[in-house]
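Please find one structure pasted underneath; my questions will follow.
A protein chain is absent from this complex, but the other protein chains hold their places.
Per-chain numbering from 1; labels A, B and C assigned in written order.
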Amino acid sequence: MIKRYDLIVVGAGPAGLSAAIEAAKNGLKPIVFDENAKPGGQLFKQIHKFFGSKEHKAKIRGFNIGDELLREASENGVEVVLNATVIGLYDGKEVTVKIGEEILHYKGDSVLIATGASENMVTFKGWTTPGVIGAGAAQTMMNLHHIKPGNKVLMLGSGNVGLVVSYQLMQAGCEVVALVDAAPRIGGYGVHAAKIARCGVPFYLSHTIVEVTGAEAVNGVTIAKLDENFKFIEGTEKTFEVDTVCVAVGLSPMSQLLKQAGCEMKDTPGGFVPVCDDSGATSIPGIYAAGDVAGIEEASSAMIEGRMSGARIANYLGYLDEDALQARLAELEQALSSLRKGMFAPENRGKLVTKTEEGIDTSMSLLEKGYVADDEIEKYPGVTKGSGVHPVIECTQNIPCNPCQDACPKGCISIGSNITSLPVVKGDVACIGCGMCVASCSGQAIFLVEDDIGDGYGTVTLPYEFLPLPEVGQKGIALGRDGKEVCKAEVINVRSSTAFDHTHLLTMKVSTDMVMKARFFKAE
Amino acid sequence: MSKMTADVIIIGGGVNGCATAYYLAKQGITDVIVLEANKSVGHGGSSRNGGGVRQSGRDMRELPYAMYAVNNMWPTLSEELGVDVEYYQRGNLRLGKTDAHIAKLEGMASKSRELGLNMNVVDAKTVKEICPYLSDEVIGASWCPTDGHANPMLTTLAYYKRALEMGVRFFTDAKVKKLEKVKGKLRKVILESGEVFEGETIIVAAGYESRYIARTVGVDVPLFKYFEEALVTEMQPHMFDIMLGTADADFYGHQAQHGSFVFGSDSGLEDGIDMDIDELKTSSLTVSAGCRAIMGYIPLLANAKIVRTWGGWIDMCHDGVPVISKVDEVPGMILACGFTGHGFGTAPAVGLMLSQMVMGKETVVDISALSYDRFKSVR
Amino acid sequence: MIDIQEKLKEIGPYVEAADDDVLVCRCEEVTKGEIRQAVHAGMFTMEEIRRYLRSGMGLCQGQTCGKLVKGIVARELKVSPLEIEPATSRAPMRPTEMRIMAQDGGGANE
Partner (left out) sequence: MERIQTHPILGDSPKGKLVSFTYDGQVLQGIEGEPISAALRVAGVMTHRYTKKRHEPRGVFCAIGRCTDCVMVVNGMPNIRTCITPLEEGMDVRTQYGASDKREEATL
């Protein structure tokens, strides 16, 4: 007998698990298959804090969100089968699954495909040389298998993946020699770029790889500047000695199962996706798609999309009435639409947004070099001056994120009801220097500054997520936003707390005139 | 757009259509148009078959031209077309595991020998000498040393490419809706999209869909459609170059030049398939059934990984051999359909003969037995 | 309807490029130049390119090169990549051993 389930979910990532949980909460009996030995999809490789608001699990690290989802799935009776590779989706909503040494046939009254995405690639001379890897491969090696992908790495791609993985490479102890992108502007969040730039990683926009060298393994890479027609400009070549080149040039939906099943598909600039409605219903009744497979977005969106599909499927199979479905969808829709707001909203993809919602000029230095220039930073509402310790929020792009506003026990920070607004520091409220805001900022863009502690010195408190953790009394160099040496610095306080979730608060003493410039500490 | 009239219009950009176009052009007739319904040339059975270039086991009505192709055309085809079509003439073993199998193979072999084909039944020991990788359960096989295999995708595209180079015009995404006669002679080809082509001679070589097209001028061929599947493995170390089949007909195939193994197989449930001709969906059962069959004869392939499966429609003719003939009551029409799943290996000969028919020449082999009007009631 | 001869005239002859030697399909080792030449030989669809060159037919089944090949074909044909239909998707989604594939109980689990 073929095994039959209310709902078969393919892929135990954020979308698939969320859908199964939502369906199970409505009384369905879902089964989730995943080809990997561990569930959670890419969440377990994502060690950074998520953006968004509370409902999007903001400021929680990806792998912890993964753990939460798994717990919720098991509490709700979702059956998750691992090392189970779905190899085909056939007529009659039948899937064939390779489990162990056999092929099992399952039929679902509904099937949800949540297979996620795979990495895009670009070709260049030497791109097949061992040592050229996908950014996902780097993440897998360092965050799942605990090995360094390489010692000296060049990253190609300045989207969020390229930026986040570059930072993770540094956290894993690798040196990132450069971040390169053929585009003229950084594609990902400015805050992600800024936290790499201040560590001294140079950005090369409008550049790409000419050649990777090395007969048996990578030993170097040459990049060059591109003209408007994306042709190399002679004489602009730069060569780096590296053992690893990491490629992060976007993702494509892994929609093969949907195509095999005969779902109507459409080709979009973002990849080959099923034609489906807001809750993921494809052209074949009972077959749904959620998460990256239906269009590339962040994991936070995938989780909401999954919930929407789960509710929709519960309605399709008669477990949830229409009114209840609509109410639930409306709630989820709102959460989803808030994530799709701001400068990085789908409709702004590829566009240059020249002003913030507040009417402030976008920092071109941030878009082209990875950091806001010293003379631009004071334009933003989170950057204020004050006597005594106070937060300096270097958040300059409208992105859907607001944990900082809840983090301050004194209510110093305000974003308001529009989640993409830039945070404002209220001048009339006294900062107690607790640092909760610093640790809560997923973009690591909040600093505590005290201009004058006497003797011509001030302090800067910054988020620090590297090892070894500097010790109090340690002397070193303060680096500016551009990663260049600013002045001498001495660590005067290091705070760690469970509440900070592995973000340490490092306070360094610098000369008073440098408190608005020094943003990173480098031990001598 | 180039003009839409031609001396010859070929409906169907499969291996037979492309080969015909090529042989016409080679003989100087370049005012030829090929209409392919799909966006890709060779979308149908021409790219979906197992690549057998086989004479053994053929009906006596088609064996002569199958042999003509093997003797006179296949060995030089790659050179002629300028594309390596991966032709290997290393023989065909049809394997038997039971006495009944051997008896069946004996019958086939003796019939073929009568027509001059070198085909014998060999014992288990000889089978092992020819192919040491086979199961000990094999007790004998028929052996035709002059059979072989080629790459059907490359062969089809090679004919296409050469015909293009010689000036033949190809139109893809050009699905024929109907044919029309003008003054008693077949003349017009009207597409679903409305375009009208006109030709002196119109060849219908469109697989099963030939039936729908021919019907529009009152000609019906007793075809039925049958869905069959195939699979291919990852690249494997080189094992053998022969073509394999079984008396039980549970699989057939070969190791391609690339190293992968290509096998056709079935689940036994094909008769019950209810699927539209435009759909090409594989079944969830066939690939597994195929693997069991293959491993029953070549146990060493147990660890070879399947990378892809596919299926295709076969234009089965009522009596198992194709219709390759002019249509007397529709002057200007030539039918070439009903190849019944074994049309690839004969395509060079069929293409050549169709070109000869167009030119009013005698065909290299007499094929009058393949006439469209041979079907008679039996009671 | 696509008039192949007309389209071939429109796109002009194949012209050698500096990066023709760069591999595109890693599994089957197909170069950019081979793909570009195939287009000029009349292979306009992903299906034809695959069949003619084997790109995307190897172990990974085009998961790495599919989009790249599409881009090259589109550029050669002077159309948007969105106009080039991706290659088909076929089971099994991952390479699967025959011995495992054979163990499906004929479709009757348990």
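Observations on the model:
The definition used in the following text is that contacts are C-beta pairs under 8 Å (C-beta built on N, C-alpha and C of every residue); 3 or more make two chains touch, one makes a residue touch a chain.
Predicted, not measured: the structure shown is a model, and the values here were computed from it.
For the omitted chain, the shown partners it touches in the full complex are A, B, C.
The hidden chain makes contact, of the residues B:Thr5, B:Ser135 or B:Gln236, with B:Gln236. Across A:Ser118, A:Ser255 or A:Thr507, the residue that sits in touch with the chain not pictured is A:Ser118. Among A:Asn76, A:Thr140, A:Ser283 or A:Ser497, the one in contact with the hidden chain is A:Thr140. If you put the missing chain back, the residues of chain A touching it would be 35, 37, 47, 61, 63, 118-119, 128-134, 136-138, 140-143, 145-151, 171-173, 215-217, 465-467, 469, 502.
In the full complex, chain B contacts the hidden chain through residues 234-238, 259, 303, 305. Where chain C meets the missing chain, the touching residues are 23, 26-27, 29, 58-60, 63-64, 94-95.
Please note the rule applied: only the chains that are shown with their structure count from here on.
Top-ranked chain pair, ordered by C-beta pairs in contact, is B-C. Comparing chain C-alpha centroids with the centroid of the full set of protein C-alpha atoms picks out C as the closest. Each chain gets one centre point, the mean of its Cα atoms, and the points for chain A and chain B are 53 Å apart. If each chain is reduced to the centroid of its CA atoms, chain B and chain C end up 24 Å from each other.
Separating the centre of chain A from that of chain C, both taken as means of CA atoms, is a distance of 32 Å. Looking at chain C, one finds that residues 85, 88, 90-92, 96, 99, 101, 103-104, 107 touch two or more other chains.
Listed for chain B are residues 282, 284, 288, each touching two or more other chains. For chain C in complex with chain B, the residues that touch the partner chain are 1-6, 8, 41-45, 47-48, 51-52, 54, 57-59, 61, 85, 88, 90-92, 95-99, 101-104, 106-107. Residues 1-3, 35, 85-88, 90, 96, 98, 101-106, 118, 120-125, 127-128, 252, 254-257, 259-260, 267-269, 271-272 of chain A touch chain C in their complex. Put simply, chain A touches chain B in their complex at residues 88, 90-91, 94, 96, 103, 105, 262.
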